[in-house]
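Incomplete set of chains, arranged as in the complex.
Chain naming follows the written order as A, B and C, and within any one chain the residues start at number 1.
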Amino acid sequence: MQIARVRGTVVSTQKDPSLRGVKLLLLQFVNEEGQLLEKYEVAADSVGAGFDEWVLVSRGSAARQVQGNEQRPLDASVVAIIDTVHVEDRLLYSKKDQYR
Amino acid sequence: MQIARVRGTVVSTQKDPSLRGVKLLLLQFVNEEGQLLEKYEVAADSVGAGFDEWVLVSRGSAARQVQGNEQRPLDASVVAIIDTVHVEDRLLYSKKDQYR
Amino acid sequence: MQIARVRGTVVSTQKDPSLRGVKLLLLQFVNEEGQLLEKYEVAADSVGAGFDEWVLVSRGSAARQVQGNEQRPLDASVVAIIDTVHVEDRLLYSKKDQYR
């Protein structure tokens, strides 16, 4: 999985019928130092991720292992909202610190 | 999914028999600022995307989750025509503004 | 799918038994201006693509949706010989012009 930050939303009315009701988030990837990269992904969200939160995104057929997504033409899903990322002894990210 | 703009069409008569009747669009990817990237994809379209519209493209096995594509050798499909893209508080793209 | 030009062939006798009789083409990818890129792919061909022709190549599990390839360890197949590529109003490639 890749680490990404929720940056925005994508809305569409004319789409594959199976995508009705799916919330689509615009995610921007984060490097191992916590900085935003140019790379982004539009992913389905079913864990309730909020703006600016760090999340884990699964791509490829993994995106359809989320309940309800099995038959949807999705190649990316948010599968977790991140609490903490530790690199060596260092706390790279903590959701608690971010939002207090 | 990635955000792309419809840039053209690809036509082929000598092809895998299962691809007969499939409309193939030439898509060019768009970065998080809305600028065209060099990266492109030829994708099957079943949502009726028109020239210059912004769309979502699903790649890999997701492309075959679109009804009718299940048995086709497709690795990319247009799955949605985008109405709006919001990044933070900013409206990055609106189909309405684009075409008024 | 990606647009590629047929550049050569790869021959192998010692291989996975399921690959016997499969024609393997060396394809070089083409950018949105029609120029050859460094990126290449060795792909199975079942549509009869000839040297220098422009083709569509499907990668990943899509390569095994071609009849006869279902059980073969292939991750790339030529699925179409391109007649024309249009970008906006411009004819980027025409097989007819290429070979007249």
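What we mean here is this: contacts are C-beta pairs under 8 Å (C-beta built on N, C-alpha and C of every residue); 3 or more make two chains touch, one makes a residue touch a chain.
Computed from a predicted model, the values in this text were never measured in an experiment.
Peer 1: Taking the 3 visible copies as a start, how many copies are in the full assembly?
Peer 2: 5
Following the convention adopted for this analysis, only the chains that are shown with their structure count from here on.
Peer 1: Are the chains arranged, by touching, as a line, ring, star, complete graph, or other?
Peer 2: The chain contacts form an open line.
Peer 1: How big is the rotation relating subunit B to subunit C when the fit is done on Cα atoms? Please round to the nearest 5 degrees.
Peer 2: 70
Peer 1: Nearest whole angstrom, what separates the Cα centre of subunit B from the Cα centre of subunit C?
Peer 2: Whole-Å distance between the two chain centres: 21.
Peer 1: Cα centroid separation between subunit A and subunit C, in whole Å?
Peer 2: Once rounded, the distance between the two centres reads 34 Å.
Peer 1: Would you pick out the residues of subunit C that each touch at least 2 other chains?
Peer 2: none
Peer 1: Taking the complex as given, what residues does subunit C use to touch subunit B?
Peer 2: Touch residues, subunit C against subunit B: 1-3, 31-32, 46-48, 56, 58-67, 77, 79-88, 92.
Peer 1: Can you check the complex and tell me which residues of subunit A touch subunit B?
Peer 2: It is residues 7-19, 24, 26, 28, 38, 40-43, 51, 60-61, 63-64, 71-76 of subunit A that touch subunit B.
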